[in-house]
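The complex appears here without one of its protein chains, the remainder shown in place.
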Amino acid sequence: MKAVVFRGAGEVEVRDVPEPVLADPADAIVRVEYAGICGTDLHLIHQDGALAPGDGLGHEFVGVIVEAGAAVRGLAVGDRVTGADFTACGACWWCRGGYHWECAERTFFGSGTAFGAQIDGAQAEYVRVPFADVTLQRLPADTDPEAGLFLGDIVATGYGAVQRADFAPGSTVAVVGGGPVGQIASQAAQACSAGFVVVVEPVAERRELAQRCGALAVAPDAARAAIDELTDGRGADAVIEAAGGARGLEAALGVVRRRGTVVSVGVPSEDQWTMPLARCFADEITLSFAIGNAIRDRDALTALLRAGVIDPTVIIDGRVGLADAVRGYTAMHERRSVKTIIVM
Amino acid sequence: MKAVVFRGAGEVEVRDVPEPVLADPADAIVRVEYAGICGTDLHLIHQDGALAPGDGLGHEFVGVIVEAGAAVRGLAVGDRVTGADFTACGACWWCRGGYHWECAERTFFGSGTAFGAQIDGAQAEYVRVPFADVTLQRLPADTDPEAGLFLGDIVATGYGAVQRADFAPGSTVAVVGGGPVGQIASQAAQACSAGFVVVVEPVAERRELAQRCGALAVAPDAARAAIDELTDGRGADAVIEAAGGARGLEAALGVVRRRGTVVSVGVPSEDQWTMPLARCFADEITLSFAIGNAIRDRDALTALLRAGVIDPTVIIDGRVGLADAVRGYTAMHERRSVKTIIVM
Amino acid sequence: MKAVVFRGAGEVEVRDVPEPVLADPADAIVRVEYAGICGTDLHLIHQDGALAPGDGLGHEFVGVIVEAGAAVRGLAVGDRVTGADFTACGACWWCRGGYHWECAERTFFGSGTAFGAQIDGAQAEYVRVPFADVTLQRLPADTDPEAGLFLGDIVATGYGAVQRADFAPGSTVAVVGGGPVGQIASQAAQACSAGFVVVVEPVAERRELAQRCGALAVAPDAARAAIDELTDGRGADAVIEAAGGARGLEAALGVVRRRGTVVSVGVPSEDQWTMPLARCFADEITLSFAIGNAIRDRDALTALLRAGVIDPTVIIDGRVGLADAVRGYTAMHERRSVKTIIVM
Partner (left out) sequence: MKAVVFRGAGEVEVRDVPEPVLADPADAIVRVEYAGICGTDLHLIHQDGALAPGDGLGHEFVGVIVEAGAAVRGLAVGDRVTGADFTACGACWWCRGGYHWECAERTFFGSGTAFGAQIDGAQAEYVRVPFADVTLQRLPADTDPEAGLFLGDIVATGYGAVQRADFAPGSTVAVVGGGPVGQIASQAAQACSAGFVVVVEPVAERRELAQRCGALAVAPDAARAAIDELTDGRGADAVIEAAGGARGLEAALGVVRRRGTVVSVGVPSEDQWTMPLARCFADEITLSFAIGNAIRDRDALTALLRAGVIDPTVIIDGRVGLADAVRGYTAMHERRSVKTIIVM
């Protein structure tokens, strides 16, 4: 079958690879219909050592189960499914508590050994899915599969951040960063009882997208003033930090009110960060780091997508066939596309 | 000054009455700008013994503080405010816990002695407000005062029911009854993380209003089938019962899923109700009765109104001056109007 | 092997039955070390039609896994485990939401067809456990197995009721009924942030047990006065109703405060109950029915038992060998024993 694989030094190619087969009774094989190209894919192919040539790529997918092991419960051949971007056993202490990301058997699709043991990529005609009944979620017949495609990654991340922030109804919520995750966080905050939602983002097109989707949007240097006007000068009740690293955290602390909450979902590039400790104590700040978990949240996410409450398809601005996947990678790398998806 | 007062036997009139004066250091006097006519007003004037001739009416109001006692904290003359429909001391065990409705000093505007000691009605040029800093909420300058008018009663009730239901994000929520409170409950459920919201209502115009405001709407006999289709046959995760009494409760139990929650805000006319005990136990149902509390929830409500997340003005279909208030009562009594407001 | 089976008309016997074998890759076989005799067992053998002669009995057990199917995750032969009293698939919508009791594949150990399809009883040398990794919980080495024996049933029930009540820290909690579940509910309420806990129970020995375990205990006719003294006359913030049926519910409503919560875990014998609707509405009561779920709560329960925070062994007042199990049944039926356990 055809699959997108790492070629080396920032390059991918579409190549023939063996079709996957069941390796465990808990596995399923999914015929992929849609696969996303993610910023993480670009990051991995440009990062030294994360991938070996020939490693498959892709962790966002929607498809149909074509084979299921004997231990797969509650799913059947022919089901259209969407996958979490990672897998977990579903049975250990961590999984039982909703902490699947900490499962000792965690793997992450299409990322070499970057986040656990190596498994297949989903930018391929078929993908093998370990712990299929934990990882996969049946997609309702009336749900747009292009929406379902994002459930496993950015929707889980944006929604998870909002849940972690746990703000009171009517709260003014700031989202630092208007990329894919920030856009979803903005939608999720609106869905989950926020009053005003303010997306802080330097790029005008992204601000416009956020505004079309119901948020207010401001450039970084106008953020504090805009939020102060909405809050009698108090600042944002909660901030979702979706930009990443020290700069993102400082931007978040710059707009959060006393006794407010910052949830950071932006992957930091720094190992350390100089926290303003005295201020955080005096203001009783809560700072929380969150990684999306489409396994824990799959029923809520599916329900919100199906009802149209969260619509991640607004970020799609490119579609390619599998044979043209390299073109999609290039468009995203050159920032001509925010989100290109592969339609089989 | 002019005020709407009870005349007797289902009738009101606009009459000259003395202007209110401060009776306690915690009082304020509000010059009323907008006052609502509520179903409760109609109920009171047709109910034997609730009111004496001359008793003032009205408990929904927006206005400007023209006088404030020495013990009023945090509010000043000139502030535009909206009131809760009832008053409470703010300092007792009940009030501290957010149970202001149980305060021993509770009074309810413009309802004779029906719900506590007698105080003024708000369908008047001026109204005296006891415990003003507890009862009143400053209205932000950029908030439509006609929206603020509903904060104290139907918005508090619809929102309070949704909060009490405490459903998980993505839940399918049914609202039994598409009257004013049901319409707000529908909006509040959508605002507070529901997936599908289904308003169950026999009157076509009310269903259309619910749909224009983002809900699905169905006639009672189609409710279970519609909800089953949305929930794989499980039923609604939560039901807001806003019709009232045994019939409303039975309709709610007819659509709720096993382990689901019913919150009833519809005032019952029956003293007793034959509950299907064995079924409620087997299905682990939660049944909760809730009365709105605009005092407890005022900051959330103000924030949601200001952001436009809940918009109660959609139910207004009549506006009269104070001199013409009787006409408004008649229109609502004859069901030619769902909600008429008095604009001073 | 030997097992306790139904003989007919209120009688059990210990008889040779075939040893269980794996029937599904998700099954495990457990060698039973401890099994409880439960009020439910007595109820089943005296109830017409629930059991057929020869049906195995028992749903409380601790033992060691001696065989595990290929699809059993996270458990291994040799693990000492305690079981939930029922089984569920762990993979369907209900199970994913923590509603395992509603799973279409629910079965209940040793109860004929009373609560789903028939499976083995646990008062036997060996028991087959479907969906073993969902149903079983590994018991920590330092946890008293006689405590673990109760995790699957009464601890889950008493704890589940307290969780459902969801009271604020410092709440005055009443427990109606000082039987096994009521005693655990009392312990669980104390563990989970109650202030005063008052057990309402007519039998002096049960009141003394409750008091030894940290609660206050009063006879039913003294309950309201005692609770009023603790609460300035308000009544209990939350009531756990562990007596059952209309009488239990009325006792609960008799002591709950306005805006309080009643959680009923007592199995009702009536189909219907005349609820005081007007009062429940005026007082904004919440009434919730709850069935224990040792699958959902197993990690919390294991942790609380291991730390000694909840100690269910206080109710044991009889121990018999398997050969003498009939004697245990008789003692409990004749109310000479509150709780007899079978030690293999």
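Labels A, B and C are assigned to the chains in the order they are written; within every chain, residues are numbered from 1.
The criterion applied here is as follows: a residue touches a chain if its C-beta (ideal position, glycine included) is under 8 Å from a C-beta of that chain, and two chains touch if they have at least 3 such contacts.
These numbers come from a predicted model, not from an experiment.
Visitor: May I ask you to name the displayed chains that the omitted chain touches in the full complex?
Guide: A, B, C
Visitor: Out of A:24, A:67, A:102 or A:144, which residue would touch the omitted chain in the full complex?
Guide: A:102
Visitor: Which one touches the absent chain: A:9, A:141 or A:278?
Guide: Hidden-chain contact among the options goes to A:278.
Visitor: Which candidate, C:117, C:309, C:323 or C:343, sits in contact with the chain we can't see?
Guide: Selected residue, touching the omitted chain: C:309.
Visitor: In the whole complex, what residues of chain C lie against the chain that is missing from view?
Guide: The missing chain touches chain C at positions 159, 163, 168-172, 190-196, 299-304, 306-307, 309.
Visitor: Please output the residues of chain A touching the missing chain, sorted low to high.
Guide: 93, 97, 99, 101-102, 164, 168, 232, 234, 245-246, 249, 258-259, 264, 267-268, 270-278, 280-281, 283-291
Visitor: Pick out the residues on chain B that sit against the missing chain.
Guide: The missing chain touches chain B at positions 25-26, 70-71, 73-75, 89-93, 96-97, 133, 298-299.
Heads up, the rule we're going with is that only the chains that are shown with their structure count from here on.
Visitor: Which word fits the touch map of the chains here: line, ring, star, complete or other?
Guide: Looks like everything touches everything, fully connected.
Visitor: Provide the list of chain B residues touching at least two other chains, using ranges where the numbers run on.
Guide: Only 168 qualify.
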